[in-house]
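Missing here: one protein chain of the complex. Every other protein chain is in place.
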Amino acid sequence: MTETLIFIVAGTLAATVPLLFAALGELVAEKSGMLNLGVEGMMATGAAAGFVAAVVTGSHTLGFLAGAVTACLLSCVYAILTTIFLANQVASGLAVGVLGLGVSAAIGKNYEGTTVDPLAELNLGPLSDIPVIGEALFEHDIMVYLAIVAAIIVWYVLQRTKLGLIIRAVGESPSSAHALGYPVTLVRGACVLFGGAMAGIGGAYLSTAYTPLWAEGMVAGRGWIVVALIVFGSWMVHRVALGAYLFGAVSLLELSIQGLGLDIPSQILSASPYIITIIVLAVISRNPALILLNSPVSLGQTFKASN
Amino acid sequence: MTAPKRRLLGALAAGTLALGLATSAIAEDKTKIGFIYPSPVGDVGWAYRLDEGRKAVEAHFGDKVETFAVENVPEGPDAARVMNQMAAQGADIIMIGSFGYMNDGLKLAAQKPDIDFMHASGYKTADNFSNFQTRNYESSYIAGMAAGDVSKSGVLGVVAAYPIPEVVGIINTFALGAQRTNPDITVKVVWLNSWFNPSKAQESARSLIAQDADVIFSLYQDTPSVVTAAEEEGVYVVNTSSDMKKYAPNHLLASMTTDWGPYFIDRVQKSMDGNYDGLAYWGGMADGAVGVVSLSPDLTKEDMAEIDSVIAEMKAGTFHPMTGPIVDQDGEEKLAAGESIDDDSMRGIDWLVKGVETRIPN
Partner (left out) sequence: MARYRLEARTERSAAAPFLVTGMAILLTLVAGSGLFLIYGKSPVAGFTAFFIEPLQSAYGIGEVLLKMGPLLLIAQGLAIGFRARIWNIGAEGQLILGAIAASVLAIYFDGSTSWLLLPAMVVAAMLAGMAWAGIAAWLRNSFNANEILVTFMLSSIALQLLYYLVTGPLRDPMGFNFPQSITFSPAATFPLLIEGTRVNVSLLLAFVATVLAWIYMQRSLPGYKLVVGGLAPQAALYAGFSDKRAVWVGLLIGGAAAGIAGVGEVAGPLGMLQRNISPGYGYAAIIVAFLGGLHPIGIVFSSALMALIYVGGDFARLSVGLPSAVTTIFQGLLLTFYLASALFLQYRLRRVDARPPVQAAAAEGAG
């Protein structure tokens, strides 16, 4: 039983890394009013490019870099479509998502069946020697901890810095922000690119560390889960992070329950995060004060400066 | 252009050529054979083995045949189109490599009596529609024996695709083989309900390891993700389809292999001779269709001797792994002492033997 508990805690920390990175990126983009539904495609592209780079260079760092850069390039397409060509955000996100799935399949094609060494565990000295807790919390690769650090940084920047204030202002009301002299298009574009890079890192973690191989379709809907997570977390960093960990835990629990011989249809567990998210969304949306506080009012709306 | 980039582009081009085909300048007398795979060929797994069979056909018949393959064709409405297009391009034989192609294949077979079909892992046949399976339950018995030999915890874990009879049968003999070398063995199963989900397969392996399993069985998974996870966790691993030694150099206990070559060659010859039939082929150790490779050096001499003797008995046809007394999970006797299961019952098997703790979901 202890072993299973350790597996779920340790496994959750690792399983959540791709979700959390991508969710933090998408959160920042959405805070600026940009709903990019192409996360799945961006993660896939990051996974394929990251894996190929890691295989070719033998370096995980370059793998993450390649994943971030490639997915970021893809998000440029979205940024250009929505800010310069004033295209509909929903359609642009889908375009980028489809493009990303195709591009990732093309990039990774010849590397199917190869593998890389998984990312090394960080040596945390005496911490990892603590019984149970050490094994569950302190025997991980560096990205597990960097994901948490990234969440803290994103929270800090959004809530405590001028930059964060500008991003939120742009997301609340792009026309007011524009009137105040903020470069709305630039801010929104940058937030989208950040979202792309983070999705790319998340994808690269999946293919170079979590399941060290590339296979078409390996992102397996995580990009869509990320979109749901933002809503689940009602656009608050700590809730999004909590949601990501909860989601990771539930998906592992499903497997452990099978091994333990309990007879619950796995599909109920698989569907539960979405059901819960819809309920959360309904509850927070009903309360105008709550939704105004967190949800970017201009989400999904294109903005064109009046002159 | 930088070196890595050029390499990437070159590789892209080369890869598509490898699977592509040249339709130009085909001599009319060549037998054209189309192959359809449900997943990417890669270099491990189900589609890879089928493609090895395709290569064996090419090697055997040389200029007399022309083969072409399409990979990654999902089971669903699009599969029929690929088959039809192969037929339109003059295929004489079509190999359809997944269970889910069965009904579309049968429909086309009825429309095109001139084309002979080979179908992997189904249960329906027609005059020009034969199906093929392998008796992987034989090799899994051997893998089970090895697992029983090395397991210290007495718990084995299986990461399985769907609870179809073929998979159920393999789990049964895996458990029986392990109980032969260690009577106290229990087996836990995680059903993935997917042939292909590398992350989830890998998570399942780790969840089984956390539940004390010290030998993991990657059953019909199209990627090596379970094997690499086991190597990382330092537990033994057994897999199906092809040799995965390179993914787990230290902890691969055994790889169960499948060789479609002899069967494909026989079928193609029959089709050429004009006496194709709706054979339901079920090849085993005796036919050279299944085997066990890369047995771990950690197995003792005595272990190996016993394994070798069982393999010899299977090849000679004197030993069936499903021979009584066998009781099911509920303790009900399914086979009396000395009684072996018949092929029809094995094809439709829907119960698990005692010692397997997980139930078949329904």
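The first chain written gets the first letter, and so on, giving A and B; residue counts start at 1 in each chain.
Just so it is clear, a contact is a pair of C-beta atoms (placed from the backbone, for glycine too) under 8 Å apart; a residue touches a chain by one contact, two chains touch by 3 or more.
Only a predicted model underlies this, so the values are computations on that prediction, with no experimental measurement involved.
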| Pick from B:82, B:126 or B:279: which residue touches the chain that isn't shown? | B:82
| message | I'm checking contacts with the chain that's been left out. Which of A:24, A:95 or A:170 qualifies? | response | A:95
| remark: Filtering B:165, B:278 or B:324 for touch with the omitted chain leaves B:165
| remark: The one residue from A:55, A:105, A:119 or A:184 touching the chain left out of view is A:105
| Interface with the unshown chain - residue positions in chain B | 9, 12-13, 15-17, 19-21, 23, 68, 70, 72, 74-78, 80-82, 84-86, 88-89, 99-100, 103, 123, 162-165, 168, 193, 348, 350, 360-362
| task | Just the residue numbers, please: which parts of chain A touch the chain that's not shown? | result | 35, 37, 41, 77, 80-81, 85-88, 90-92, 94-103, 105-106, 109, 216, 221, 224, 227-228, 231, 265, 267-268, 270-271, 274-275, 277-278, 281-283, 285-286, 288, 291, 299-300, 304, 307
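Definition applied: only the chains that are shown with their structure count from here on.
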| field | Approximate Å spacing (C-alpha centroids) for the pair chain A, chain B | value | 36
| Which part of chain B faces chain A closely enough to touch in the complex? | 4, 7-8, 11-12, 14-16, 40-45, 48, 72, 157, 188-191, 193, 196-200, 202-204, 206-212, 222-225, 228, 232, 247, 357-359, 361
| remark: In the complex, the residues of chain A that touch chain B are 3-4, 6-8, 11, 15, 52-53, 56-57, 106-107, 109-110, 112-115, 118, 206, 210-213, 215-218, 220, 251-252, 255-256, 258-261, 263, 265-266
